[in-house]
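Missing here is one protein chain; the remaining ones are kept as they sit in the complex.
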């Protein structure tokens, strides 16, 4: 399955081994937990099992068709993630670089506000509020 | 050195180990040798030792300043590369995804037509003509 | 009909459970919300500001006026913040 949701970390080199064979251009995006100047103990990510996988698969298929991707992959983690840990990755492969870049940006824009994930910050004081969606992520979708 | 020119392949996982620590977003681009429907035996890449490293370093520094990248890396191979092999990679790290994507696209657009590399295709008939620069690569630069 | 109603993130916390079975005659999501809100203060509070709530019907994003006839699973959650 090119779309996965998992607790465990992933290894980018392993994930990309054999990825995009025959393509000329591979783009990856990896999201990492920032430490927010030491304020953050961990990020907690919740998702909607069942719907998440379906949504990621649908985004990937749509991106593949729209941008002519020969290959794509999405991995998103859930659970408790500490600063510096990977949150997620997308990878796209295409004959030309513009399509691979656009496909990856499109997938990221969709993921940010249309895939059923929610996160909250855990600080030394305990779990904080759930992170609110930001308008710029919603706006980013309007370009597609 | 964040900019390298080398004969040997590179491992993306190894190259990205520790890359962008503290950043939220890492983007990579990897260029691979296409097999051109089996017509291609290998790609031969020539470069200008000395100038190449300086040019890559200058591009990277410029991109870091312009897009607020916290980290960047460019690796470009030379010599004889067979279909499926990596040609080059760029990686960018930033606090936010838009800057990481833009930085990587900027670096690619510059690399394509301003870094002193030249390539030619080797087919079953032997070395072919040197690949000509294409107008779309020149045009891509005008957006920056 | 009986539907599974799911809650995520702060909706789950305010309502105090991740899912429940609900017997309903509601024709739309909006009618189901009215029924849930009438159940107790926790539901009423969690569902009071619908501009902050997103809905999925059978694991597909839907709006408040979406019909729910035949649906098996209806989920309420905040705007998504993946990536």
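In this document, chain identifiers A, B and C correspond to the written order of the chains, with residue numbering beginning at 1 in each.
Going forward, contacts are C-beta pairs under 8 Å (C-beta built on N, C-alpha and C of every residue); 3 or more make two chains touch, one makes a residue touch a chain.
Keep in mind that what you see is a predicted model, and the values were worked out from it rather than measured.
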Partners of the unshown chain among those that are drawn: B
Identify the residue among B:34, B:73 or B:112 that touches the chain left out of the display. B:112
Interface residues of subunit B (partner: the chain not displayed): 31, 46-48, 50-51, 54-55, 76, 87-88, 108, 111-120, 129-133, 137
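Everything below uses one rule, namely that only the chains that are shown with their structure count from here on.
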From subunit C, the most remote chain by mean C-alpha position: B
Could you check subunit A for residues that touch two or more other chains and list them? 31, 108
Touching two or more other chains in subunit C are residues 83
